[in-house]
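All protein chains but one are shown in place.
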Amino acid sequence: MSATANPAAVEDVQPAIESRRGLLRRELLRNPQAIIGLTILGIFVLIALLSPVLLSQDPKTKVGSVFEAPSSAHVLGTDGGGADMLALLVGGAPVSLIVGFAAAAVSALIGGAVGLLSGFFGGKTDVALMRLTDYVIVIPDVPLMIVVAALFGRSLTNIILIIGAIYWTTTARLIRAQVKSVRERVYVKRARALGAGNTRLIGRHILPQVAPLLIANTVLLVAYAIFAETFITFLGLGDPSLVSWGRLIENAFTDDAILNNAWWAIVTPGLCVTIVILGCTMTGQAMEDALNPRLRVGHLSVKRFRLRPLQGRLDSE
Amino acid sequence: MTGFDYVGKRVLFAALTVFVAITLNFVLFRTLSGDALSALRCRQCTPQFKAYQRHELGLDKSKWVQYRMYLNDLAHGNLGKSLRSEQSVTTELWPSIKNTMPMVALGTFFSIVLGIIVGVITAWRRGTFVDRAGLYSGLGFYSMPPQWLGLLMVLFVAGALGLPTSGIKDPTLGILGDASTWDVLVDRLRHMVLPALTLGLVLYGEYALIVRSSMLETLGEDYVLTARAKGLSNWAIVWRHGLRNALLPIVTLVALSLGYVIAGTITIEYVFSYPGVGLAVVEAIDQRDYPILQGAFLLLTLSVIVFNLVADLLYFRLDPRVQT
Partner (left out) sequence: MSKRAPWLLALLAAVLLAAGCGGGGGTTTQAGGDTGGKVVKGGILRIGTVNYIDSFNPWNYIESQAYNGFIMLYPQLVQYDFKNGKYEIAGDLADSWETSSDGKDWTFHLKSGTKWSDGQPLTAEDVAWTINTTVKYGAGPTAVMAPALAHVKTADAPDPTTVVIHYEAPVGNALAQLEQFFVVPQHVWEQYAAGNGKGLKTYRPEKDLSTMVTGGAFTLKQYEKKGTTVFIPDPNYWGQKPSVEAVALTYYTNADSMIADLKQGNVDWVDQVPFNAVDVLKKDPKIQVNNVPGAETTNITWNSNPRKDKNRELLDPQVKKALSMCVDRDKIIEVVFNGYADKVESLPGHISLYENKNLGPLEFNCAAGNQALDDLGYTKGSDGIRVAPATKDQPEHKMAYEIVTPTSTDFNINREFELVKEGFAAAGVKVTQKVGGDSTATYAIETTDNCDAEKSVGYTGWDIAMWDWVGYVDPDAMLSYVTKAQWCSWADAGWDNPEYDALYNKQGTTIDENERAKIVQQMEQMIYDNFVYTQLVEEQYIDAHTKQWGGVEPNLNAYAKMYWTRVHKVG
């Protein structure tokens, strides 16, 4: 992420009247990408929620021999410990998703707060917070996660915290830009002229306008968090008691799945991760698009895989 | 704001960030991890010996003094000594860096080439199924954890193409006699291909998008019609108008992608047992070799800062409207 990619030049010319939430809903339902993304997410969240019901025992229980090929008994085969692959995937869903959502929430919280304060108060606060953001941005994420895991131990909370502490920067930038533009709007100025205090302004007028964008951004952050979690667990730094999809990939690697041609132990967990990330990315991008249709600057957003061209939307063709 | 002003500000900012990164590095490793000597593992080391080591490493002094010593060391290019091999960190890491750089360069090359191909095709066939397929496949690969893609490569591609799946060289090359440079080169390349290809695949999507956008911008414009009327071939149009515009954004994006490339490299090297910086970091953790970890972390952070600076300067060329 660039240390200077500055959406300060963003000019949002949304009509002030229309509620952003309504706009979001309409745009989303029109957008095939969003529909697919939401469907994917919906399915996996459902599986995660239902997993205690779907699983009759601990998914790690040995129910067959090691690396059995997919058969009628075990639809997706067994892993290196003889446990049913499908059960493991269902069991891993809540873990992966919770880590993803929790870390994204932490990021969103930090980023949202920073962006809000920065954009609203401007001046020295803005400069200071943006400087801080600039410094955090250049820290390479995975090495930092590795270092923290090595120094502070591998626990779930550590993972969630460290992911959250790294990825808030783009959120902060985005929210800041949004807050700045909202702040200039007529009704906000009017409200202040009427004597509304800061808290009231933020709570009543700015936050509701900013929230949908924050949510859209958080969805994208979930993709990131799940991604990051697979990195950490693959390197053996994850919480050893948790079985997430990332952990399943790592298990396959250390159990010599390749040697045994047990492709089902490798392909399936990675596929789950990829699909969920795809779902988040598609939904998040669609949401952001709906809320910020006309970004005027060629803005390279590396982590989010978007090039906003100088004219027009990418998906409108 | 003049160009010179801008450049000056960016460089100053980068220098400041370097300083902050160095300080962060120190804080992380010395202060928070406790006594670095607790990581000095030697069996049968008497307490006196350990006290002696502690004194030698300056760990018995106050944190401020240690900080100054650290800065002083860095100024002399001294990153400390590995706890295991007792070689200097730079000596330990240098061969790894030499291995990683060509692999990453090759991977970036793949990603750009694939990006250009897919970008041109999707722009040319805009709105059709090919367009969607191209875009979504790019997005799809981007969404894959690189280590997983690497494993898939090993599983399905390596055997089919007869490529090695680990290390950087054939163990027996050059043992009994000297191997020719060509042999060595080919051997290295063969070992680099799969890791680089994995890296290339997860990255190309972004470049495809840039190329596509750039092409779409210019394809619709009038002077293209004029050019066609003049008889310029398709290739010429593609290059002169489409790709050339995309060049700068691509280079900028390469610089900006470093963070992700680092993450991908670490996991990919681990999968392929490729002896580069990524694998060195993973092993340093395993061995609790904190100086190596600290040195590698610092080098990686500095690289990101430098590359971001490059991107900033390029940005300025890209869009003169960018202001600080």
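In order of appearance the chains are A and B, and numbering begins at 1 in each one.
By our rule, contacts are C-beta pairs under 8 Å (C-beta built on N, C-alpha and C of every residue); 3 or more make two chains touch, one makes a residue touch a chain.
Bear in mind the structure is a predicted one, so any value in this text is a computation, not a measurement.
The chain that is not drawn here is touched, among residues A:Ile202, A:Ile258, A:Ile277 or A:Leu291, by A:Ile258.
Taking the complete complex into account, B:Trp239 is the one of B:Trp94, B:Phe156 or B:Trp239 that touches the chain left out. Listed here are the chain A residues that touch the chain not shown: 60, 62, 66-67, 80-82, 154, 236, 240-241, 251, 253-260.
Although one chain is not shown, part of chain B still touches it, namely residues 37-38, 41, 43-44, 46-47, 49-50, 84-86, 113, 116-117, 120, 154, 158-159, 161-167, 169-173, 175-176, 182-183, 186-187, 189-190, 193, 235, 238-239, 243, 270-271, 273, 275, 279, 283, 285-288.
Heads up, the rule we're going with is that only the chains that are shown with their structure count from here on.
Inter-chain spacing, taken between the CA centroids of chain A and chain B, is 23 Å.
Chain B makes touch with chain A in their complex at residues 10, 13-14, 17, 20-21, 24, 28-29, 32-33, 126-127, 131, 139-140, 142-145, 147-149, 151-152, 154-156, 205-206, 209-210, 213, 216-217, 249, 252-253, 256-260, 262-263, 266-267, 270-271, 281-282, 285-286, 288, 293, 296-297, 300-301, 304-305, 308-309, 311-312, 315, 318-319, 321-324. Interface residues of chain A facing chain B in the complex, by the touch rule stated above, are 1-6, 8-9, 134-135, 137-144, 146-147, 149-152, 223, 227, 230-231, 234-237, 246, 249, 252-253, 258, 261, 263, 266-267, 269-270, 273-274, 277-278, 281-282, 297-298, 300, 302-303, 305-307, 309-311, 314, 317.
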